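Now for subunit A:
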Amino acid sequence: MKLFSMTKTIFKTLGRGPSTIRYPKEPAKRYEGTRGQVEIKIEDCIFCGLCSMHCPSDAITVDKPVKIWTIDRFRCISCNSCVEACPKNCLCLNNVYHEPVLNGPLTESFTGSAEPAEVSSEN
Partner candidate 1 sequence: MSYLTKSPWIIHYDASSCNGCDIEVLACLTPLYDVERFGIINTGNPKHADIFVVTGSVNEQNKEVIKNIYNQMPKPNVVVGVGICACSGGVFRECYNVSGGVGELIPVDVYVPGCAARPEQIIDGIVKALGILDKKYKDSKKGGDFK
Partner candidate 2 sequence: MDLLIFLILFPLIAAILMLLLPNGEIRDAIVKIAALIIAVSSVYLFIETFGKGISYVTIGSETVGMAILLCELVVAIFIIAISLKFRKYIVAALAIVQTAILVYAEEFASVETGFLNELFVDEFSVIMALIIGIIGSLICVYSVGYMKGYHEKHADVKDNRKLFFFVMFLFLSAMFGVVFSNHIVWLFFFWEITTLCSFLLIGYAMDEIAWKNAFWALLLNTIGGVGFSGAILFILVYSGNGDFIYLNNLIAAGPVFAMIPAALIAFAGLTKSAQMPFSSWLVGAMVAPTPVSALLHSSTMVKAGVYVIVRFAPIFELSYIGVLISLVGGVTFLLASAIAIGQSNAKKVLAYSTIANLGLVVACAGIGTQEAVWAAILLIIFHAVAKSLLFLAVGSVEHQKKSRDIEDMSGLISTMPKVAVMMLIGIAGMFLAPFGMLISKWATIHAFVNALPPFGMLLIAMIAYGSGITVFFWAKWMGKLIEVKKKSSPLKKEATSPEMFTLYCLTGLTVITCLLFPLISGFMIEPYIVEVYNGTVSQLLSLNNMLIMLMMLVLILLLPLSLGHFSKGRTVVGQYMGARPGVSGVSFAGSMGVTKEVELSNYYMEEFFGEEKLSKTGVILTIILLIVFAAVIILNLPGMVM
């Protein structure tokens, strides 16, 4: 029918049932390769600052003297650039997205040589 060309699609869709993922009841789709957040193995970091240099968004600051590696999650665009730049392979991108937060800025600092991570902003 010319007038209701949509008919077929509509009934197909009706028959197939909703394609909705019932998130949050159901878990979200996730792929292995998804670029999520930057994680650091701070033990391996040598504070060379390459990651910071190559970060297109200036999300990383490396304070060499005091051995603090800081990332601003509100700036990170999950681009993988730092990961590629790191000579020690101590950075990686996981496949989990950051959850929404109530207020910023959202920086996380890691202090070198196995000291416990410290989170600056509540969340």
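On the choice of candidates, all candidates are chains of the complex that A comes from, given by their letters.
In this section, a residue touches a chain if its C-beta (ideal position, glycine included) is under 8 Å from a C-beta of that chain, and two chains touch if they have at least 3 such contacts; residues count from 1.
These numbers were taken from a predicted model, which means no experiment stands behind them.
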item: Candidate number, among 1 or 2, whose chain touches subunit A in this complex; value: 1
item: For the subunit A and candidate 1 complex, residues of the former touching the latter; value: 18-24, 28-29, 56-58, 72-79, 97-106
